[in-house]
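Every protein chain but one is kept in place in this view of the complex.
Here is subunit A:
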Amino acid sequence: MTPRDVAVVAFARSGHHEPADGLSEAEMLLPVLHDALDQAGLAPGEADFTCSGSSDYLAGRPFSFTLALDGVGAWPPIAESHVEMDGAWALYEAWVKILTGQAGTALVYAHGKPSSGDLRDVLTRQLDPYYLAPLWPDPACLAALQTRALLDAGLIDEAALLTDEAAPVPSADGHPSGTPHAPGARAATDGAAAVVLAAGATARRMCTRPAWIRGIDHRIESHALGLRDLTDSPSTRLAAERAGAFDAPVDTAELHTADAAQEAVLRRALRLDGTVTVNPSGGTPATDPVMAAGLIRLGEAAARIHRGASDRALAHATSGPCLQQNLVAVLEGEPAGHPGAEPEGART
């Protein structure tokens, strides 16, 4: 049996919310869900499968995702799942659900309100609880360890970093050469994102130019930073290989990074040369809402295909310190004039 063709047919994201907006997660999410559902012509509760990504550690409450369900029309009961991860991994689960024939359409969403707590503390709780978490190393400092390793290896230079908005700031004692410190220290904002996935003919009906998912894979590396080569990302390379990213050139790449140094690591692992347009969405992944930032990269890549601005795009999402876990998706649009109208059943 030929696997079903599955596409991203709609994408929506919120603006960057301020804590002063006083919104609950459900209130923040609702307009975004409706935007994505409207694009696909779906009513709330109508998607065959719903999957979300968020984190109780951001909200400070157990099962916090259940309140967000108020926004999706979950009664009468819907088929629903949740990952305590970035929404990119929720998209992966929904993609598998559709591939296995258990659903024809899926709503995927993610939301994060990092302003509820202090990310510098919260993100230490995802680290190895025996050797790392008791030291409370904040994420910016861990990212700076990676930047320093890349500088030492000559894979990036300080001049390049300093021209980047995310450049390491000079240390407090005025160290002149820009000691790597605190890339990614810019505060992440609150927000949400949603996409709709659909299979075959349904996707064609919902979207003029669906972004067909040609492959997705995600891989993880050790939780022990000292075991890893921080100048490389073998998990990204393997995920890209398994997603088919190297089978043909891509014209666009949306990368989920905290800073310019991480982008350098990914460019090498993904073999992106000067011909590839990187992050054309103008996105600022470092300030995108935590838990939605990766899904936003996938959504932005898909939206570019929807608009006809890309024919083959790579989207990347990451999780954990120093690019510990990485997801790579390859999306394609069909050439203009592609018949594309064959019934879904004809492909099986």
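Quick note on the criterion: contacts are C-beta pairs under 8 Å (C-beta built on N, C-alpha and C of every residue); 3 or more make two chains touch, one makes a residue touch a chain; residues count from 1.
Everything below uses one rule, namely that contacts and distances are computed from a predicted model.
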item: Omitted chain, identified by the protein name its UniProt record gives, among "Phenylalanine--tRNA ligase beta subunit", "DNA-binding protein", "Putative tricarboxylic transport membrane protein" or "Succinate dehydrogenase / fumarate reductase iron-sulfur subunit"; value: "DNA-binding protein"
item: Of A:G226, A:G274 or A:P335, the one touching the omitted chain in the full complex; value: A:G226
item: Which of A:H82, A:R120 or A:R268 contacts the chain that the document leaves out; value: A:R120
item: Contact residue for the chain not shown (choose from A:G41, A:P134 or A:P249); value: A:P134
item: Residues from subunit A at the interface with the omitted partner, ascending; value: 19-27, 30-31, 33-34, 44-45, 57, 59-61, 67, 69-76, 113, 115-118, 120-122, 125, 129-138, 141-142, 144-149, 152, 171-173, 175, 179-181, 222, 224-227, 230
